[in-house]
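Shown here: the complex without one of its protein chains, the others still in place.
First chain written, first letter: the chains are A, B and C, and each begins at residue 1.
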Amino acid sequence: MDSHPWIPNSTREIREKMLEKIGVKNIDEFFNDIPRNIRISKEEWDNLEIGLKKPISEITARRIIEEKLSMNKVFVPLLFLGGGAYPHYVPSVIKYLISRGEFLTSYTPYQPEISQGILQALFEYQSLMAELLDMDVVNSSMYDWASALAEALLMSLRVKKNKKKILLPSNMNPIHKRVVNTYLSPHNVRIEYVNYNHDTGLIDLEDLKNKIDNDTAAVYVQSPNFFGYIEENAKEIGEIVHDIDSLFIMGIDPISLGLIKPPGELGADIAVGEGQPLGLGLNYGGPYLGIFATRMDMKLVRQMPGRIIGLTRSVDGSRAFTMILQTREQHIRRAKATSNICTNEALSAIAAAIYLALLGKSGIRKLAELIYYRSHYAQARLREIGLNTDIFKSDFFKEFPINFDNIGVKYRYVHEKLLENNIHGGLYIGNWFPELGETALYAFTEIHTKNDIDLLVEKLADIINELKR
Amino acid sequence: MDSHPWIPNSTREIREKMLEKIGVKNIDEFFNDIPRNIRISKEEWDNLEIGLKKPISEITARRIIEEKLSMNKVFVPLLFLGGGAYPHYVPSVIKYLISRGEFLTSYTPYQPEISQGILQALFEYQSLMAELLDMDVVNSSMYDWASALAEALLMSLRVKKNKKKILLPSNMNPIHKRVVNTYLSPHNVRIEYVNYNHDTGLIDLEDLKNKIDNDTAAVYVQSPNFFGYIEENAKEIGEIVHDIDSLFIMGIDPISLGLIKPPGELGADIAVGEGQPLGLGLNYGGPYLGIFATRMDMKLVRQMPGRIIGLTRSVDGSRAFTMILQTREQHIRRAKATSNICTNEALSAIAAAIYLALLGKSGIRKLAELIYYRSHYAQARLREIGLNTDIFKSDFFKEFPINFDNIGVKYRYVHEKLLENNIHGGLYIGNWFPELGETALYAFTEIHTKNDIDLLVEKLADIINELKR
Amino acid sequence: WDEPLIFELGNKGRKGFIVPEPEEEVKRKVGGIRIPEKILRKKPPNLPEVSEVEVIRHYTRLTEMSYGVDNGPVPLGSCTMKYNPRIAWEISNDYRINMLHPLQDERTIQGLLEILYELQKWLANITGMDYCSLHPAAGAHGEFSGILIIRKYHELKKQLDRKSEIIIPDSAHGTNPASASMGGFKVVEVPSGEDGNIDMEALKSVVGESTAGLMITNPSTLGLFEENVVEISKIIHGVDGLLYYDGANLNGIMGYTRPGDMGFDIAHINIHKTFGAPHGGGGPGAGPVCVKDKLIDEERNIWLRDLLPGYRVVYDEKTGLYKLVNNEKYSIGLLKAFFGNIVPLIWGYTYILMLGSKGLRTVTEQAVLNTNYFISLVKDIRGYDIPYGKDRYRKHEVVLSAKPLYDDTGVSAEDVAKGLLDAGFYAPTIYFPLIVHEALMTEFTESETIEYIEKYAERLQEISTIAYSDPEKAKEWPLNTSVRRVDNVRANHPKTLAPTWRIYMEKVCRKYSEC
Partner (left out) sequence: WDEPLIFELGNKGRKGFIVPEPEEEVKRKVGGIRIPEKILRKKPPNLPEVSEVEVIRHYTRLTEMSYGVDNGPVPLGSCTMKYNPRIAWEISNDYRINMLHPLQDERTIQGLLEILYELQKWLANITGMDYCSLHPAAGAHGEFSGILIIRKYHELKKQLDRKSEIIIPDSAHGTNPASASMGGFKVVEVPSGEDGNIDMEALKSVVGESTAGLMITNPSTLGLFEENVVEISKIIHGVDGLLYYDGANLNGIMGYTRPGDMGFDIAHINIHKTFGAPHGGGGPGAGPVCVKDKLIDEERNIWLRDLLPGYRVVYDEKTGLYKLVNNEKYSIGLLKAFFGNIVPLIWGYTYILMLGSKGLRTVTEQAVLNTNYFISLVKDIRGYDIPYGKDRYRKHEVVLSAKPLYDDTGVSAEDVAKGLLDAGFYAPTIYFPLIVHEALMTEFTESETIEYIEKYAERLQEISTIAYSDPEKAKEWPLNTSVRRVDNVRANHPKTLAPTWRIYMEKVCRKYSEC
């Protein structure tokens, strides 16, 4: 093969020089220890369908990929899907900064002296997130909300060693339920679900009190819950949980914390959440950012999963950053580690940190307010055209369910009609919550202007009117 | 006004602190020296149509601009326009590197000690370009080819002080002719045009010999010329020019120099050209890169326009880069400067340098060959469908004129039909060269695959066939 | 070079981003915020107040205080830090990827699904496996998936009660035992022999009824190919255990042999190692998991592929559309909410697309050639030793031992590492694998230049020379980095532990008045 741009030593001259110095005739000799019967011949390998078999130019690759990308349809801003991932605005500053190669192409900073920049950036992420959550300790990222939640539950089982039950709310994200099931499946633990109040959409406190017991290691609350409604009784729930010596875990949408009391203030022992809204693209589901935080209680901290960066000093007394509490981790503790996580979502965490720095103290509040206003405006307008936008009677943040039972067709029909108008409607949740009938969850953020919402309302009104005829 | 992200001191507290320290009551006081009768009132100013009058969010701005951009139609790769700007592939490495803020946001490196990086990058541009051109001295950029040519002509008038005539080829880019006219208009100089041979498309040597005289300061040759044809007699022309003690100026397409003898080898005293093909986007005409080079002859060098970076030493003997020969320039020499140029196209020059480094010694040849092949393939195929692709009998590089007189309609009709098929055809040149009839210049580069060319041919064949019916 | 914390920057009232006001009509119609008082946040979070200018400058400086492959070699063994081609950066930033919602109608993302479909196929071909899921977010996530597949396999075969052990060699990555443990298995370690291969007698002695499976990486962390892999496979399969392939070291064998051919049932792949996606200072990664298909239960027609996590992309001949499938009944389930880590997957797709099978073999060849060239330069340097498999060629990496150096001079592997940093190089992985004393696990990958490899070897020589002449000097390294050696005791001491700024301010700063 010709020399390749990514393989600088693949020239004939260099290869020969190297082989000579090593004292072998050809490269194949290095592979002689691979038993013949499990080797793949060059011919067979070269003919495997792997890429286009031979190296191609960037020019050709771009054309091939361009053709595929052109088959994707972008609906943003006319996309009203939420359900755990939200169309938010990503400031250009973030795209610029996380493109810089010193961050992008670096590894986990095992050598702190040469990596102070990225260590500081991650420490700042932890610190900024701690302020937003009002929690003390934040790790430097998990894969996503769902896996962070699952690890939080595993952690609570370690902390509350003899307790074998987990209480989850039935109004939590049903996708997260599946992830929790996967993570907890190898362990001897019972998962029970606390009902939600069908009137308010919120956790039924009575049901919680009935189900919580001494065997309960942790209770989880998602707020805003899957329906988008704010669990206004979170503090009370926390007290119930703590009364029985369980851990109180909260799942949050970070932007909502501009308006809603943070988990720390509500008494949470562990907080988890999805960092995607903080300056990460939708990217069809990843990479996102699992937020994981806990109180400054060594009993908790020592059981935390994931990397933690700490602020300390160098030998000559200047400020320095380094990875701390590594003895929790797999590369030291192996089978006894608090988690197997190694590669995390560090660059996403830095993006989120930049986002929080850009918005700052007042910006996060203003953003939450804007989203609140826009989503409630949407509710009001959709109510006017005869849709059932008030399934629940409490207050929501950025998304809410709309019931379409009264229009006489399946939601699927509405979805198709909207698609024809280049609008991607909300998330159908009738399969997960059959008790809610033909219901879809619609999300509204700062990217949805009044005009966008009015357009959605107009098209939905057209669909409804056409059905009436 | 609220504090603005780009104006960090625009908070009430900081403003007050500053005003107090200065000892003034309010900001208006700073403007008291502006006579009342020429001041604009706040009300009047605030209501002027400037942006949206009030500051807006990045989110809003993006939507507004997105709406406009969506009204632009991108034809690349199915765009066959040339005429001085060409659709070429821009490697991602270039886009990445010239986005880095240390280059992007820096100024002309007046302070060499803190700007060695950008100085070295520009020195490397000069040096790489010198190798490609086989010239000794290259400045660190002009605005574009046309203005570089105009400055070259002004320079030759300075070098050949008592000569007042310039000979230009009639087959040069007619847009460049206009720019030359503008630049030379204030000066007492005669511009004459040398005919081109209607058989070969090349400069008519006899006509040149007739027109050149002792008063001729410079003779310009563009190769490939405006028709895309290679001025194979360039060396001979150079000798004719030098025989009469004129300067020989060549205009080139840098990529063509992978295949074609460089101006240095052909005897050029000054070389100019357009750097846009070397990794710069089309950008509707700018920023581009004016290439400007000369021989290492202090009589020439001292008359060069533009910035030049040199390699030298620091006081302690280490290698260092700095701007040299600044006494030629406006900021020192003022009215006696060799040019008024100050801001140039430095970042474009760095992009071109990266491009040349990426392609390297063999890549530039391979690229030129590819373009040669693709454009000649297009010629062969278009000839097959009955178009007159052989107006001239010599050889071309990446573009050539096609005459449509035989299909019975104006070229405009063909253009419209192609547009309907989402193809942007070549450049109509019948207005500039009426002697060529309904003729358009079609360009083909590495971005035009065989399939793209076949598609163009197919659509043109359809148009022709439909006309025959 | 000292950069303040973002909390120390800024000024009251500054902001870095303008949040639009709600439209007047929107405000009017909504009326106001009706969130109950008891849940309304009163105290704003203590976020900084900085301008956009300050944000750009702050992070620009932090990047300049960091080090990645763009700056020079990052020869961390097993981490496979190769060049990250910038074309994939541009493509992965395309809005036609960034703006796709994970729950978007499948018919509207056919282009992306085609990319993912092809990537699944290519990875299966590269590994010699049959089916791949692109779901896991990282290597360890893939491992955990694999462990859960092993678990599910035995569960479906109704033998999980006795299948309680996973065998792992002592040279394995830490994630292997951790993953096995997260999967509820007991970890049984087997030692390596002098030749670097697993000690077969020891293996045989631990394999038995309770063996659920075995996890190895091959080539091992010693950079050595496990020569008995076929026999190992027979032994494990003999007790109906499954073989798991840790793909971290795939860069050493691509094009010469494949996990599927060696007898592995399950394998994960690190897109951010072998296939050129960047590591982002810790992540994101992507760790697809693949299986060699086999029938598990004839009656219920359950195949190993049915156990894969997340979603697979399949092509529906009938509709001509790509779609996602997930066997809800037998799949081990979801390990994260959505499809997978798309951005690194796009990098991997681009990398493979542009190299093809032929190019990937060149990758392996050059990576291995670089390793052995490096060995030829350092093997005779005083103080370093290359234990295990004395006369064998290495594949993707080599583990030097600085034990002789340490014994002779007291200069440790860590000191050597700091001596490399001091000269502007990144250090190898140190103190791993655990079976090598004073280990320096070094991997250059195919994208390192001969010039750098030689300079690196020269620096190791220099370090040796200094260690033998002036060991105290070696203990001082690094001097040229942005900070000197970090005080790890203080960093981890409960009294001074500062995982966030608020804790630092409260605990370290206020209590000890040290800020």
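Throughout what follows, a residue touches a chain if its C-beta (ideal position, glycine included) is under 8 Å from a C-beta of that chain, and two chains touch if they have at least 3 such contacts.
Bear in mind that the values here come from a model prediction, so they are computed numbers and not experimental data.
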| item | value |
| --- | --- |
| Neighbouring displayed chains - absent chain, whole complex | A, B, C |
| Absent-chain contact - pick from B:Leu347, B:Ile391 or B:Ile463 | B:Leu347 |
| Hidden partner chain, touching residue among C:Phe7, C:Tyr83 or C:Tyr311 | C:Tyr83 |
| Where the missing chain touches chain C, by residue | 11, 51-54, 56-57, 60-61, 64, 69-72, 83, 85-86, 447-451 |
| Contacts of chain A with the absent chain, listed as residue ranges | 2-9, 11-14, 55-60, 91-93, 95-96, 101-102 |
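Going forward, only the chains that are shown with their structure count from here on.
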| item | value |
| --- | --- |
| Whole-Å separation of chain centres (CA-atom averages), chain A against chain B | 47 |
| Interchain centroid distance [CA atoms averaged], chain A/chain C, Å | 19 |
| Geometric centre distance via CA averages, chain C-chain B, whole Å | 46 |
| Residue list for chain B, restricted to those that touch at least two other chains | 5, 58-59, 91-92, 96, 101 |
| Chain C residues counted as touching two or more neighbouring chains | 14-17, 19-20, 50, 52, 56, 60, 85, 87, 89 |
